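Take a look at the structure set out below.
The complex appears here without one of its protein chains, the remainder shown in place.
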Amino acid sequence: MKDDLVERLLGEVIKKMGGSEPQAPAAPTPAPAEAPKALGALSGCGLTEFVGTAIGHTIGLVIANVDPLLHEKMKINPKYRSIGIIGARTGAGPQIFAADEAVKATNSEVVLIELARDTEGGAGHGCLIVFGAEDVSDARRAVEVTLNEVQRTMGDVYGTPAGHLEFQYTARASGALNKAFGAPLGQAFAITVGAPAAIGVMLADTAAKAATVQAVGYASPGNGTSFSNEVIFTFTGDSGAVRQAVIAARDVGKTLLATLDPSEIKSTTTPYI
Amino acid sequence: MKDDLVERLLGEVIKKMGGSEPQAPAAPTPAPAEAPKALGALSGCGLTEFVGTAIGHTIGLVIANVDPLLHEKMKINPKYRSIGIIGARTGAGPQIFAADEAVKATNSEVVLIELARDTEGGAGHGCLIVFGAEDVSDARRAVEVTLNEVQRTMGDVYGTPAGHLEFQYTARASGALNKAFGAPLGQAFAITVGAPAAIGVMLADTAAKAATVQAVGYASPGNGTSFSNEVIFTFTGDSGAVRQAVIAARDVGKTLLATLDPSEIKSTTTPYI
Partner (left out) sequence: MKDDLVERLLGEVIKKMGGSEPQAPAAPTPAPAEAPKALGALSGCGLTEFVGTAIGHTIGLVIANVDPLLHEKMKINPKYRSIGIIGARTGAGPQIFAADEAVKATNSEVVLIELARDTEGGAGHGCLIVFGAEDVSDARRAVEVTLNEVQRTMGDVYGTPAGHLEFQYTARASGALNKAFGAPLGQAFAITVGAPAAIGVMLADTAAKAATVQAVGYASPGNGTSFSNEVIFTFTGDSGAVRQAVIAARDVGKTLLATLDPSEIKSTTTPYI
């Protein structure tokens, strides 16, 4: 609870100091920098199912007992009576890396990750993430942790009207990253994302050359994305090497994205890598 | 707060510059409420093939004798020499439910329904619907009925910059709804749609719990949509129960969508359910 409050205060301060521009349709992060709202409150909007919201038009919900009709249609393991739901118009990487922290911190499992082609007119994805839990309090907690973490994982997302860059890194991948990207459990894992996709190819090449890493995956507009205009490169290896590869790619990405549009390239919240 | 201010300023500036109603890129219904134009006129734009337009950047066309080259590529039953065409940038449900009325009212069949990922920067679909008819007057009449009905079926579409909600209901499903959603012919049938998709999951659960209905389908960003950021729940049952389920979902949807954006949540035209 105290941590929640601190998070919210921090968010307010960031907002007052001038967050990123909201609603730019071509930018990947249209919502203003802000702390998740209504976290921990049972009824921020009068519905007990509502948990809170976060940057990127991200919403968090919980259903204590999923209706059997819906449960069957969603093809979720019947043992999970309760589900936590994260949905966002903008972003997939930030929410998935945030959900990975939630899996580590709670007694829940990520049972479904689907990527919409969205970003509100931008080049990337939106997402739908579902946590399964046997107990509703675990599902709710998983959603709360995710909403809080999104503030951090938006830190290395950079957008302009021409495209966007995204970088994520974790020292130890868990279930959400394994499910979404095939990340090896317990290993250091990172992704580089560039849009338009040509920039993403360059980021992948830069990361691969910058340090000794092992490629896990490569997704492009026609293969592995939801027709987003991105190339996503995912890799693992020694944690120092993985970080170094991300940082090298980030430098190149900023330089290239700047050639397409004069807007300043700044973090959506605060860089964390 | 900041968004509110920008919206107000924007309205003032547009007024001063004498522009038309703005088309919010993230809203599912960018066109202002207006009656279909040029309906029934043979040559609203000088082309006999033009039938008219409707809300949602919807256009209606008719081809009396489809060229054999095209007929073959479109894989339409050769017995239909004439086709009526409905295309829209924003919306799929409204046009499909409208086309269902056209099928009931005319001697035509819906031969093709395809959903684009569109909504002009929003989270949903656009659509292409083709009617087949042996006689051109039937094809034209089907298009006319559809364009007129879209005004009504946009009534329970609600959009904000953060997402949208859509609800449709009919007491008796016909060929268009059967083709698009597998609706049982002659039965009451309804859909709930929520974007971002997390809200759509909640609507489905609410509808399923509110009354005794039978699920027909469930579509999500990765299954059954064109990567739209929606969950679509479709169901049938006793007409009173189906209606009751829709109304319960609509109340919950408005409450949840409001947590993401301060914009007023209002009907695109006039609610009909």
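Which chain is which? They are A and B, in the order written, and residues in each are numbered from 1.
Following the convention adopted for this analysis, a contact is a pair of C-beta atoms (placed from the backbone, for glycine too) under 8 Å apart; a residue touches a chain by one contact, two chains touch by 3 or more.
The structure displayed is predicted, hence computed values, not measured ones.
Chemist: Among A:228, A:244 or A:269, which residue is in contact with the omitted chain in the full complex?
Modeler: Among A:228, A:244 or A:269, only A:228 touches the chain that is not shown.
Chemist: Of B:148, B:206, B:226 or B:244, which sits in contact with the chain we cannot see?
Modeler: Touching the chain that is not displayed is residue B:226.
Chemist: Using the document's contact rule, name the residues of chain B that touch the chain not shown here.
Modeler: 2, 5-6, 9-10, 13-14, 17, 19-20, 22-25, 37-38, 44-47, 49-50, 53, 57, 59-61, 63, 66-67, 69-70, 72-74, 85-89, 114-118, 120-121, 126-128, 130, 226-227
Chemist: With the missing chain put back, which residues of chain A would touch it? List them for me.
Modeler: Interface residues of chain A facing the absent chain: 18, 21, 24-26, 117, 121-123, 161-163, 195-199, 201-202, 204-205, 208-209, 213-215, 217-218, 220-223, 225, 227-231, 233, 235, 252, 255-256, 258-261.
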